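Down below is the structure, laid out as C-alpha cells.
One protein chain omitted, others in place.
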Amino acid sequence: MIDALAPLFLLLMVVCAVAALSVKDLLSAVTVFGAFSFFSAAFFVVQDALDVAFTEAAVGAVITTVFFVCAINRTVGRPE
Amino acid sequence: MTQHLPILIVLCPLAAALVVPLVARVSARAARALTMLATLSSLVCAVAALRVALREGDWHYHLGGWAPPWGIEYVVDPLGGGMAVIVALLATLVSLYAGPHVRGLSSLRGAAFDSLFLLLTTGLLGIALTGDLFNLYVFLEVSSLAAYALLASGGERAVVATFRYALIGTIAASFYLLGLGYLYALTGTLNMADLAIQLEAVPPGSAMTVGIVLLVVGLAIKMAVFPLHGWMPDAYTYAPPPVTMFIAAVMSKVSAYALIRVLFFVLPAGDAVETARAVLSWVAVGGVLAGSILALAQTDVRRMLVYSSVGQMGYIVLGLSIGNAAALTGALLHVVGHAAAKGCLFGAIGSLPRQTVQAEIGGLAGAARRAPLAMAAFTIAALSLVGLPPTAGFFSKWYLLRGALDADAWLFAVVLLVSSLLGAVYFFRVLEQVYFVPDPSAPDTDVPSPASPPSWRMVVPVLTLGAAVLLIGLFNGVLVSSVIQHALPEL
Amino acid sequence: MSQLGLGQLQYALAAVLLLIGLYGMLVKTNLARKLMAMNVMQVAVIVFFISLAVRSGGTPPIEIAHGAADAAYANPLPHALMLTAIVVSVSTTGVALALLIRIHRRFRTLDEPELLDRLRE
Amino acid sequence: MRSTFGSPVLDAATRLLVPFMWLFAAYVLIHGHDSPGGGFQAGVILAASLILLRLVRGQGSRPNLSSRDAVTCACAGPLLYGGIGVASLLSGGNFLDYGVLPLPMDPVQVRVIGTLGIEAGVMVGVTGVLVLIFDVLAPWDDGTV
Amino acid sequence: MINRLIVLLFVPALAVLLQAAGDLPAVGDGTSPAFTHVSPYYLERAHDETGAPNFVTAVLADYRGYDTFGELTVILTAGLACLLILGTRDDPPAPQNRDRS
Partner (left out) sequence: MLALLGADRPLAAVLVSLAAAALIRLVGRWPTVREACTFGAGIVKLGLVLSMLPTVLDGGVVESARLTLIPGVTLHLRADPLGMLFALVASTLWLVTSVYSVGYMRAGRYPNQTGYFASFALCVSATIGLAFAANLLTFFLFYELLTLATYPLVAHNRTPEARAGSRKYLVYTLTAGQALLLAIVWAHSLVPGGEFRPGGMLPAGVPSGTVWGLFGLFVLGLGVKAAIMPLHGWLPAAMVAPTPVSALLHAVAVVKAGAFGILRVVGYVFGVDVLRDVGADTLLAGLATTTIIFASLRAFRETHLKRRMAYSTIAQLSYIVLGAAVGSVAALAGAMFHIAAHGFIKITLFMCAGAIYTESHRDDIRQLAGIGRQMPITMGAFALASAGLAGMPLLPGFISKWNIGLGAMSTGSWVFVVVLVGSGLLNVSYLFPIVYDAFFRAPHGTVSPERPSLTVPLAATALVALLLGIAPNIGVGFYRLAWSAATSVVGGADAGGLP
C-alpha cells in the first residue's frame, strides 16, 4: 500500500523525534516520544504489519513511556 | 540424547538460569551448585559435540525440525564448536571462582547474579553456535544485557561506564541489524550458509557495500576495538572480579569470532570486504599501539590489563585483516590463548584480598609471598601476553608474524614486535613489584607467610588457566593441526 | 543517487530517522534524552525492515482464505523479526533506565558534563 | 509509589477496566494464530493491567503480583516454553519441534496446541518481567529515590 | 567541539545511506529477493504445516520459534538485570552501594 499515508506518518515521526530531542522539559519530551511511538504504530498499520503495529502501540506507546515516566519521576522529578 | 548435543550446549546454562532464581529461595547453596553443574555439563556437551564435528564434519542441527533457510539451524563446525568450548570452559571456571563473591550478596541478588552469569554464558554460546544471522543478533542482545547488569553490579563508577557501554552497544547492535536488513533485502535469506550462496549471485553495488560495512562496523564496535574502547577501563576496573574475569576473557573474543564468521564465511570476497579489511587493519594498528602505550601510563593493574586487552584485540583484528592462512591461524590461536591468559590475569588480581592488596602497582609489593600460586599463574599469563616462549602468546605471535611476512606487510610485523616490547615493559614493571620488592608489612624470610591466602575456589581456576596458557603453547601444534586448521575458511 | 525515486523514499526517511537518533545519542548531554534518541534509532531500523516487507496493493500477512497463497501478502518474515527487535529495544531501555536511576542516585545529575566532573572528584 | 491516585472515580474505573483487559489478553492470546496478536501482546496487556492496578490502588492491592511472584512468573514463562521444547526433544523430535508431541491428534493440531502452549509461556514470562521492571524502576514507598 | 565534528560526519553518512537506499529494490516491489526467496515458502505452506492462518504467528512461533525463545530470554535477562542493578523493595542493594538522600 504505497500511498501518501506512509510518507506522511514517517514525516510525522521525524517531526516527533526532533521534538522529543529538543523539548526542554523531560516529561513533555516523554509525551512527545509517546506520540512518536503512536505514529510509528500507525505507519506499521499502513504498511500491512498489523502484528508489529499492535506490539509497537502496546510497548512503545504504553510500556516504554511508563518506564520513562517512572525513571524521570525518580530522578529529576516533575518540575515544580 | 547425543543427537541433540548442539542444543544441549546452550540449553544447560539457559535452563539453569531459569531455575536458579526459584531454587535460591529454598537454598542458596543448591543454586550455586546448580550454576556450576550447568556450566560443567555445557562444557562436556561442547567438547563432545566438537569431537563429533571434527570426526564427521560440520554438524547441522535444525531447531524445531525446520530445514534452513526456512528454520533456524545450529552449526557445530571446528570454528564455532571450538569457540563454544572456550566459552564453556571459562564459564565453568568462573562459576567456581564466583563463589566467594556471590556469598556476599543477598539471596535474591545472588540468585540474579548467578542467573545473569548463566544467561551471559548462554548468549555467548548461542552466538558461537548459531547458523542464522538474526538469531545471532538475539543472542548478542542476551549476552549484552546480562553483561551490562553484571558489570554495573560493581558500584557507581562501574555504572556510569556501563551506561556508556549500553549506549555504544546498542548503536553497534542497531548497525548490525541494519546491515543485516540490507543483505536481507538483496537476498531474502538470513541463514549464513544460504546467504553466502545467494550473495555470490548479487551484483556488487552500494547497497551491498553499505550492508557489509554496517555489519562489520557493528561487530567491531562490540569487540571494543581501539577508538571505541572508552567504556572498558572503568567498567572492568570496578566490576566484581568474577565478572571482569569472564567478560574480559571471552566477551570480545566472541565478537571477534562473529566478525571472522561474517567476514570469511558469509560475505563474498570482493571489493567491499577488501575495503572493510583494509580499514580494520589500520584500526588494528592503532589499537595495538595505543593500547600498549596507554597501558604503560596506568598505575592501576586492572586498568593496565584493560588497555593491554585493547592492544591484544588489535592483534586479532590484525590477523584477520591480513587474512592469509598463517595470520588467521595466529588470530584464532590468539583468541584461545588470550582468553585463557586474560582470564588468568584478572582472576589472579581479583583473588588477592582487597584489604591487604590494592590494585595499584605499588600495592602488589611482595604479593609473591602472600599468594605464591596465584602470582605464579599471573606470571605465566603475563609472559604469554608479552609473547615469550613457550607460552601460548608466543606461538600466536609467531603465526601472526609469519602471516604478515607472507603478505609482505612489514609494517604490521614491526608493530607486533614493538607492542610486545611495550608489553614487556609494563608487565615486568608489575612482576618486579611482585617478586623483587619486599612486602613492607612482612618480615623478610624464605618461608612464605600464609597470612590471608586467597580462597581455593579462586586459586584453582586461576591456576587452571595458567596451566592452560602453558599447555596451549607447548601443544599448539596439536591444537592447530587438529582443530584450528579445520576451522580456517577456504582461502 | 540517480536511482533514488519515490519507491525508495521510505528508506531515505528511515535513514534520516536513524541519523536523528544517532545525533541525539552522541550530542545530547542529558542521559534520559540519549535513551530516547536510542529508541528513535531502534525504531528507524524497524521502519527499514517493515518497508522491506510491504507489497504494492498487498494485504496483511494473514490468510484471507485457505489456499489463497497467491494473494499479495506482505512478507511475514521481517514482521516476525521486528517483533523480536521491539522486545529487544524495550529490554534495553529498561536496563538502561535502571542504570540511569543508579547514576542519579549517586551523582544527583543526569547531565553528562556535570557527571564527568563529579566522576573526576 | 509515594501515594496512590486514590480518587474514587479512578478506582471504580480501574475495577471495571481490569477484567476487560484480562479478557482481551486472553482473546489476543488464543486468537494469536489467526489474527494479529499472540503471547507477547497478551503479556503486555496483562502487565499493563497489573501496572495500572499498582498505580491506582497502591502496592499492596489485590489482586496483584508481588515482586517475588513476578520473578517466579518471569522464570516460569521461559521454563514453560523451553519445557515444551524439551518435551518435543524427548518425544523424538528436535528441540521445539512440537509436532511430535505424543497427543492424540493429527500433527497439525498438535502444532496448534504446542504453539498455544509456548505463547502462554511467552505471556506469563512477559507479564512477570514487565511488572518486575516496573517495580524496580518505580519510586519506592518509603520516599527513597 | 568533537560533537560538531561528529555532526559533520553525518552529511556524508546520509549521502551514503541515500545512495545505498537507491540501490535497493523499490518499496512494495513484489519481485525483489525478499519476496521470492524464503518467504513464499511460508505463504504456501504455513497454514498446512502449522495450522496458523496468521503467517507472522506461524513464523514467529514455529519456523523461527527459537528466535522467540531467545526473545523471551532477552526480556528475562532485562528483568533480572534491573533486579541486580537496582534491587526491589524487599531486597534493596547492599548498603555500601546505596547512599540514601
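To keep things simple, chains are lettered A, B, C, D and E as they appear, and every chain counts its residues starting from 1.
We take it that a contact is a pair of C-beta atoms (placed from the backbone, for glycine too) under 8 Å apart; a residue touches a chain by one contact, two chains touch by 3 or more.
What you see is a predicted model; the values in this text were computed from it and never measured.
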item	value
Chains in view that touch the one left out, judged over the entire complex	B
Candidates B:Thr209, B:Ser255 or B:Ser420 - the one touching the absent chain	B:Ser420
Where the unshown chain meets subunit B, residue by residue	383, 386, 388-390, 394-395, 397-399, 401-402, 405-406, 413-414, 417-418, 420-421, 424-425, 428, 432, 435-438, 444, 446-447, 474, 476-478, 480-481, 485
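The working rule: only the chains that are shown with their structure count from here on.
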item	value
Chain of greatest Cα-centre distance to subunit E	B
Per-chain Cα centre nearest the global Cα centre, belonging to chain	E
Relative to subunit C, chain with the most remote C-alpha centre	B
Higher-contact pair (C-beta pairs counted), B-C versus B-D	B-C
Geometric centre distance via CA averages, subunit C-subunit A, whole Å	11
Centroid spacing, where centroids are CA-atom means, of subunit A and subunit B in whole angstrom	37
Computed distance of Cα centres, subunit E from subunit C, in Å	8
Of all residues in subunit D, the ones touching two or more other chains	34-36, 38, 40, 68, 71, 75, 78, 82, 95-96, 130, 133, 136-137, 145
Of all residues in subunit E, the ones touching two or more other chains	17, 19, 21-24, 27-28, 34-35, 38-39, 42, 53-54, 56-58, 60, 62, 64-68, 70-71, 73-83, 85-88, 90, 101
For the subunit D and subunit B complex, residues of the former touching the latter	68, 71-72, 75, 78-79, 82, 86, 89, 93-100
Residue ranges of subunit A in contact with subunit D within the complex	50-51, 53-55, 58-59, 62-63, 66-67, 70-71, 73-75
Subunit C partner contacts - residues on subunit A that touch it in the complex	1-2, 6-7, 10-11, 13-14, 17-18, 20-21, 26, 29-30, 33, 36-37, 40, 43-44, 47-52, 55-56, 59-60, 63-64, 67-68, 70-72, 74-76
